[in-house]
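Before any comments, here is the structure.
Missing here: one protein chain of the complex. Every other protein chain is in place.
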Amino acid sequence: MVKSKRLYEQQRLPDKRGYFGKYGGQFVNEILMPVLIELDENFDRYYPTSEFQEEFHRLQRDYGGRPTPLYYAKNFSKSIGSKVYLKREDLLCGGSHKLNNALGQALLAKKMGKSRLITETSAGQHGFATAMAGRALGLEVEIFMGIKDIARQASNVKRMKLLGAKITPVKTGAGVLKDAVSDTLREWTSCSRTTHYLMGSTVGPHPFPKIVAAFQSVIGKELKNQILEKEGRLPDAIIACGSGGSNAIGAFSSFIDDNKVRLYFIEGGGGNLDADNSAAAFQLGKPGILHGALIQVLQDEYGQIKSSKTRAAGLNYPGRGPQICYLYDTGRMKVGYAFDEEVFEAVKVMCQTEGLIPALETAHAIAYMLNHKEEFYGDEVIVLNYSGRGDKDLEVITRRFYGD
Amino acid sequence: MVKSKRLYEQQRLPDKRGYFGKYGGQFVNEILMPVLIELDENFDRYYPTSEFQEEFHRLQRDYGGRPTPLYYAKNFSKSIGSKVYLKREDLLCGGSHKLNNALGQALLAKKMGKSRLITETSAGQHGFATAMAGRALGLEVEIFMGIKDIARQASNVKRMKLLGAKITPVKTGAGVLKDAVSDTLREWTSCSRTTHYLMGSTVGPHPFPKIVAAFQSVIGKELKNQILEKEGRLPDAIIACGSGGSNAIGAFSSFIDDNKVRLYFIEGGGGNLDADNSAAAFQLGKPGILHGALIQVLQDEYGQIKSSKTRAAGLNYPGRGPQICYLYDTGRMKVGYAFDEEVFEAVKVMCQTEGLIPALETAHAIAYMLNHKEEFYGDEVIVLNYSGRGDKDLEVITRRFYGD
Amino acid sequence: MEIKEKFRELSEEKEGAYMAHIYYGDPNEEFSLSQIEILVKHGADFIEFGIPFSDPTADGAIFQAACERALRNGITPPKCIQGIKKLRENLDIPIIVTTYYNIPYIAGVKAFLSEIKEAGAQGIIVPDVSLEEANPLLDAGREVGIHVIFQVTPLTTEDRLRRIAAAASGFLYVVNVEGVTGARETLADSTLKLVNRVRKHSDIPIMAGFGISKKEHAAAVVSAGADGVITGSALGEIYQKNLENPEETLPKIARFARQIKQGCIKGYIRRLNAQNISYEEV
Partner (left out) sequence: MEIKEKFRELSEEKEGAYMAHIYYGDPNEEFSLSQIEILVKHGADFIEFGIPFSDPTADGAIFQAACERALRNGITPPKCIQGIKKLRENLDIPIIVTTYYNIPYIAGVKAFLSEIKEAGAQGIIVPDVSLEEANPLLDAGREVGIHVIFQVTPLTTEDRLRRIAAAASGFLYVVNVEGVTGARETLADSTLKLVNRVRKHSDIPIMAGFGISKKEHAAAVVSAGADGVITGSALGEIYQKNLENPEETLPKIARFARQIKQGCIKGYIRRLNAQNISYEEV
């Protein structure tokens, strides 16, 4: 893993065309190009200003509850054999890291004079975060959601409705996230003058991966200060679950240049690694173009995109974001996966060691640690990015353990 | 309201016998007296030590997520007509202020060498907080819960079970909180050597009201610093919902001596103020002895305690804690109530102005503000203690608004 | 009959005392009255007359259910006091009222004690009044002439024991808490210890209660030095099995009372034996 430092210099990536190495880009219809260019310009214009930073910081702190703690999980550490810290994004308002990005983009949209936000959601976490951000900033919200996800994530649908967001069911395709993204892109082409598409992860055409990563980078910045304060040194490894990769990139952001900090990215293994039973795009996919970018994606021999499958709705997307792809390709980041059954066991372990019910997504990282203890040594300090709480998955989890 | 300052000097109350004015005391069976004395002594012994304070602080910060923000709710303020801040206890781990106290008592129990926690719960918030604290500190947990509350708070029951807490249904009486408290007291008499009764609010025999108030006082301490930083002055009023009063006392704690800060306490009005349809003990009750203390309590002409009624399980207790009673009696605190229907409307307003779904309990304070705007002036700064999030009430709320 | 007199009578007869505890009005007043009559006829020396309370935190499941039923069937404190009056028409032995503090508190402590005194009661047990909170009760009791009965437990500290013994009148109610005294220690051992501890401070009679449901328990506890025993939920358990026609259980209740009383007598004899005092087997 001897790579030159500059290779990973975050600030330099993506390039102007939105590329992280060979991944990324802007594979969209001409209709969207002016909007994306406008967005990129506005992001570059507003984001660095102290006015924006202050407003964003205030929202993150007072509305969102930042900084989130870095918790030394003593009891869980015992089951792993190294010192494990949890970066508590579950404590962010709404219960996951998603609000970091939603608040940032909603603020940007407001600065740009947009009056409406549209987005898609699978677990409902991002949709809920967008609904909150919309309300807090006085923007209308419409959310596209696959009909299957609407059924699976009933409680988050209720939450979003209560906040007055319009929920538009997506019946095309498999009725899951990938189809909802397509529909939201379509909707955007017809209303982009008034409407911002609040992309939920580090995916989609440039500049979305860049913008989302920027808004999520607060995780890593806090994490670095906190671990230095607690341990006086950098962690040996950071581990995060992900599909698009926003929580992982957020957590990794301040450490990408520090080659000694191992980075782990855990994707949804689903039932098993058979063709149609998984969401593990790094295991089963190959580079391809989906939703505006060149990424690692599940597809058949002709390039038709395949639906992913995992019990964790938030990981149920066939593609990995371009930056995550790049980190993997360059060897900077190790990837792993966890199967649904392992994930449920991991939920149990976290409940019983620390009294915390993790989101099924988050439990993928937990499961990986439990199943790969040999990769983490006794004197090591590991940070697990605890991306969300399991309230949204309560039904599924309890049905798994207690039946009914 | 010209009362001498000393009257409110927190530090001096309760007296050694556990009295706040005429309220409080230790009306318990002799079996419990040695345990209560032991508890009081141990609290006085451990709580002030820097070791305890540091451990408690670390738990509150890293596990609980303190400090919780003080959020200027600009949009909601518009519907009231004054500047309203929300003290965001909903962002505490578990979704309400309850964890402050649970972590504190669990830590104390551990110091005292107890290996097991018992408690009761109605909304499930306190039971969930106790289950978390127990897991974090390695103590067994058994929770007594009225059968009616078990049915009404199904999701919190699931959460507690997942954390490995034993749930014991209480079938006696009306199968609600009051009956669960009685059963927990009974259980405690037979196991107090190994077991701590983790009282969930500022109720029960001395020293519980004192201990719970101490552990919740962090709310007020933070609040004071935050409002001084944001406004450069104390608030004009603080408003909190409550039954036992722990979140209210926590929020009020740093302001009781400042007579200029108006304090509002809002109890559960229930369906209406008819005899058996409310939880408004200040409106419909009188002083009496329940669960170990002399308090304001709903009762009939002979002193039989009456069941309270409100849709907010966490306010569904017929008594007010002794300190709250005292604050009311001395005129330091104003009391109000909100009816169930007003509370649902308040939920809607908070959802649609700020994108936050409040707990039904918390929504009582919101409803009071909405229905008594004339009490809050345009240039005033009001702090609403936002005690919890509404996830636990999602079913009830959505059924109310959308049917089924 | 005064409490003291009753204990004197029993010690002359060389018998341990038997107090039977019921909650009045469960499932109805008529049954409670007949039950008490039977209990007295078959051996009870004292009646612990419970006035039902909505939240009897010091009672177990049986008596909780009893209180709930009685209240549901319309019992009130005034009706209970009427009940005591009715009993007094043909009953001479001491009646000890048991209730929770909110009942006398709401009625006015002194007024309440006057009323039960007038109705014919000799003492009162308020299980949720600790020594710390007992002054109003003690003052009124002295004024009105009602004994305030205190409870002590094996966990009660020496200092508290001293102070409780000093405040106590009538008798002391020893609560043998389950689980507190350790599994291997027998009922008799823990009673013996507690009796010895009390004796250092006072000569007041000691009645042992909680969990006594057999002749052998009574005998063991009395032989260990208690002046008598109290049975409570064991009685409730009998008639609760036939709440439709509770009268049908009266023969069983009679048998139960005879057994407990026999235990009290045997225990007394055994104690005397152990003390090498001559006695006549009854």
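Letters are used for the chains, namely A, B and C, taken in the order the chains are written, and counting of residues starts over at 1 for each.
Please note the rule applied: a contact is a pair of C-beta atoms (placed from the backbone, for glycine too) under 8 Å apart; a residue touches a chain by one contact, two chains touch by 3 or more.
Source: prediction; values computed, not measured.
Student: The chain left out here touches which displayed chains?
Tutor: For the complete complex, the undisplayed chain touches A.
Student: Pick out which of A:25, A:146 or A:314 touches the chain that's been left out of the picture.
Tutor: A:25
Student: Looking at the whole complex, which of A:193, A:233, A:260 or A:399 touches the chain that is not displayed?
Tutor: The one listed residue touching the chain not shown is A:193.
Student: Spell out, residue by residue, where the missing chain touches subunit A.
Tutor: Given the touch definition above, subunit A has residues 17, 25-31, 33-35, 172-173, 178-179, 181-182, 185-186, 189-193, 288-292, 294, 299, 301-306 touching the missing chain.
Just so it is clear, only the chains that are shown with their structure count from here on.
Student: Starting from the mean Cα coordinates of subunit B and subunit C, work out the distance between those two points in Å.
Tutor: Their C-alpha centroids are separated by 38 Å.
Student: Roughly how many whole angstrom separate the Cα centroids of subunit A and subunit C?
Tutor: Result: the chain centres lie 68 Å from each other.
Student: Where the CA atoms of subunit A average out and where those of subunit B average out, how many Å apart are those spots?
Tutor: Here the centre of subunit B sits 35 Å away from the centre of subunit A.
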